[in-house]
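All protein chains but one are shown at their positions in the complex.
Moving on, here comes chain A:
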């Protein structure tokens, strides 16, 4: 990266005094729903001073994005907005479109979640930034263009002058988000709103973008309202945090205080439910129930139905945001902050009898798996112009009752690997052995029988359940496919629903009548119907809210212990993997680069990529998050269409950057092989010894 991006911790008092640049008072937003008006925001007060970062946290549907959109005046006309939004003293609510346009982009600017749809695909990136400059400043075309290049340089885009002529589709996701940030800061706004700016990005890219946001804030001195569901991101960025639930701010405090001593039971629950990459065996305490439907809100405290401390008074009066000093909480009786004491810890029967790993029967073995997809060109006569090496040398090994976490960023070939395993056919190259039988030797009949032993749970629980089938039929489907009798199906269906924490009476309902977490439970029940030995979980909790995700993770843990299942758990979320996996395999560009027991890999990563990945994961703990060492990987992964002879990571590798010329030649020439580091531990790096020890998990504040 060419821009100077130093990692300055943001602790300490911000430029807190002086008038607030953004002052939101009593903001209420309602939408027309099918059953009358639905409140989305029910009275929110926020103040933002110059140079301050305010984190707005909440689960989906809590109204955090609506606050940001209402501030920008970007809500649809049908929305009913009441209250007051002042930017540096100017009231925005009720302003006409013309007057708003003069303020949007100049005084207040926004960074959206999806960088692809925030850029116009048919215009060059540089022109779009120049347009943003010219919209508010009376400058010449050339001047605006030069400013655009400067801005691109500021946000760390290499060769900004050349890149300004590129179209958005030629940019990677991270670069697009940089360009959007460049547009947002083009006119030195007073307030910068960032709505989930890194949610669509990979962990290593997320770390870069957060850094760019820090730079942008520092350069412009703007106040930043950071909207996110990710407590880790908030912990690393925010000076103050406001927690939203059901359209209201339920707790607001300086970041360090909020994370250390939360007062509202919801915040306590949220912090107890989020898995952390630096603490493995802390049990997760899910918040029971799911977020309320906003048009069916109860009369009193919105959180009361889920609150373990709910008293009679909670059901009648809605508590106001009160407290001493900076720390405000909306709770009638703020409890002592100990999540473990407040929420019931799920019973956890500790490990089965310890059998040496080598003696356990193998469930899945994958050796040197490869899969390429043709790239075709031409119109009428399509010819093969090259190959995408989606999977290029993957090794996996799962024993009975074991959980293997498969970690990698998007495009690393995780999903392709899964599909290749589940296809139960001869792979393009390498070998897949399921329950001791090689898939290349299976007959059709044997493959069909083996399908019962390996089942999959998909990422999106809504998409993976047929919307037109009752849940009972959905759960029974694999049984029927394996030729089970009617009586078996009728007996197993209620059993399975109860096993995953649903009720047998739910069998007649349709998927859309369930909440996200319940749908995922249905998906798990379906996978368990035929008593598989291996469950493939493809990002099973990434579509769920934190408070619900903990329940599903605990369920998976319990099922594994009760049924002796083996999991292949694919995830991009290292904290979740750390929590649930026994062993971990890290993939980069279609190859496993490191594998081993999860504690060892997280404590002492051997591959520079693993190390960078681990250092990029945000930890929901401001003190730790701000003082640990971060390794920022430069750039993006190279294209999978090119297959170079050497190590594919070397372009971004911090170790490679510090090597002597003759050593570098080795990385360029020779593909690193898996090297053993102790039992059951491998890493594919020529210079693994030089990956130094201090890691984020070992670091102390």
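The rule we apply is simple: a contact is a pair of C-beta atoms (placed from the backbone, for glycine too) under 8 Å apart; a residue touches a chain by one contact, two chains touch by 3 or more; residues count from 1.
Following the convention adopted for this analysis, contacts and distances are computed from a predicted model.
The listed choices are "Cell division protein FtsX", "DyP dimeric alpha+beta barrel domain-containing protein", "Oligopeptide transport system permease protein OppC" or "Thiazole synthase"; the UniProt protein name belonging to the chain that is not shown reads "Oligopeptide transport system permease protein OppC". If you put the hidden chain back, the residue from A:221, A:508, A:658 or A:678 that touches it is A:508.
Of the candidate positions A:455, A:571, A:595 or A:682, contact with the hidden chain is made by A:455.
Of the candidate positions A:517, A:540 or A:596, contact with the unshown chain belongs to A:517.
Not every partner is drawn; the one left out touches chain A at residues 34-36, 286, 288-290, 343-344, 346-347, 422, 448, 451-452, 455-456, 458-460, 463-470, 472-473, 477-478, 480-482, 490, 493-494, 501-510, 512-515, 517-518, 526, 530, 548, 550-551, 554-555, 558.
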